[in-house]
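Note sheet for the following structure.
The complex appears here minus one protein chain, its other protein chains still in place.
Here is subunit A:
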Amino acid sequence: MGSKRAFDEMHGSGKIIREPYSSYGEWLHSLDISELGRRHAAADVIFRRMGITFNVYGDEGGVERLIPFDVVPRILSAGEWRTIERGVIQRVDALNAFLNDVYNDQDILKAGVVPADMVLTNAAFRPQMLGLRVPQDVYAHVSGVDIVRVDEDTFYVLEDNARTPSGVSYMLENRQTMMRLFPELFACHAIAPVEHYPELLLETLRSVAPRGVDDPCVVLLTPGQYNSAFFEHAFLAQQMGIELVEGQDLFVDGGKVFMRTTRGPRAVHVIYRRIDDDFLDPLAFHPDSMLGVPGLLAAYRLGTVSICNAIGGGVADDKAIYTYMPDIIRFYLGQEPILSNVPTWNLRRPDDCAYVLEHLPDLVVKEVHGSGGYGMLVGPASTKAEIEAFRQRIIAEPARFIAQPTLSLSTCPTYVDQGIAPRHVDLRPFVLSGRETRVVPGGLTRVAMREGSLVVNSSQGGGTKDTWVLDDTPRSAQGGRHARTRR
């Protein structure tokens, strides 16, 4: 955006190759571009043959598309990663403390740190959760924290995803594919492993089983094979060795949840659900949902089953709550935030609102409850008339909006038709919270494949890259970990 050239992950702001890319850069320089093209095509074949796709609704029950995979990795130094890791763990811990608080004592509301009406009248707030203690006091067991970078030292959190974040299967498949395509790179780089994510996820899910259950039965609840993320659901169930269930496979009897197996009913203790709150239980939420399990909420409230992520977590990843995250971190953890928010104006504050109205052509204005780019104003890309129309909407209901500067996301070299060119990227690390909060070193790097575009969403032609976190522990100390990366 704008005239200033974006910070590049490989070249920084100049022409010198940055330290994390020094070895990769040398390798890339020595490689013939047609060879890269050949391996790029090979990756396409692998993904198609393995059926690593996402579904787009259409003919024959959904058309499957490949998400473009880019063969040039996004590389982070060990130091950069340590900051990100500490930052996202801090953030998710605060987020869980916040959820535990708003559904129980509501101290933060009483203290006036977050306006009570913003939480209690929020569409994602679930009164059914009030007073319910969940195992380990954890609500967001799996979170995706979307991070963008604007210069050498500045990472911003763009968004928290505390409901059912997806994309982790691409993180894992991208790594597998890179290891198949570029074994030589894995031999000469010490790249921190991500392959143990499914193990950690299963451990996390087991650690929040209902009290008194020693060997919990964990299942993954999917809306079914026509859901856009079905590949990921099946992939994770397979990697964890757990059943992939649909609502119709489960039933509640005597306050307990069971699944229908070839040998009769079997008790279920932990449900890793990949369907939204609204569809979980037709008796409690959407009465016409065919995806859910009648009576599930009642069983949940009895404590016989754990639901991950917990019901009602959406109240914490709302765009308006987002603006309070730094205060939420300070309130619960007594720490300063390690990762900053994108500077955000909250239009319910009169001063912020006045400033935004004056600077609309330079800003991005988002609806608090909107998602997926709906109801959004991108100032620099809008006409005067569009801006004026939006101004009237803001004046009518300022509390519905937040505003942010247009950010210049960092770029990363990317293989495109013309060769290698910079394209904008973001990063989503996946944070697991159970008995402890952990994150595997890496995440999903999404890349806007069109030149100049800042839109990284797969639905808008965004692609993905493997994300490497360089391991700086001395070689002698790496032992088994390293062997795993080389597998």
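Heads up, the rule we're going with is that a contact is a pair of C-beta atoms (placed from the backbone, for glycine too) under 8 Å apart; a residue touches a chain by one contact, two chains touch by 3 or more; residues count from 1.
Here is the rule we go by: contacts and distances are computed from a predicted model.
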UniProt protein name of the chain not shown, from "Multiple sugar transport system permease protein", "Cytochrome o ubiquinol oxidase subunit I", "Putative alpha-E superfamily protein" or "ABC transporter ATP-binding protein": "Putative alpha-E superfamily protein"
Among A:R5, A:R133, A:R260 or A:R450, the residue in touch with the chain that has been omitted: A:R260
Sole contact to the chain not displayed, among A:L76, A:V245 or A:M449: A:V245
From A:F235, A:W345 or A:Y415, residue that would touch the chain that is not displayed: A:F235
For subunit A, residues in touch with the removed chain: 48-51, 60-61, 224-225, 230, 234-235, 237-238, 243-246, 248-249, 259-263, 265
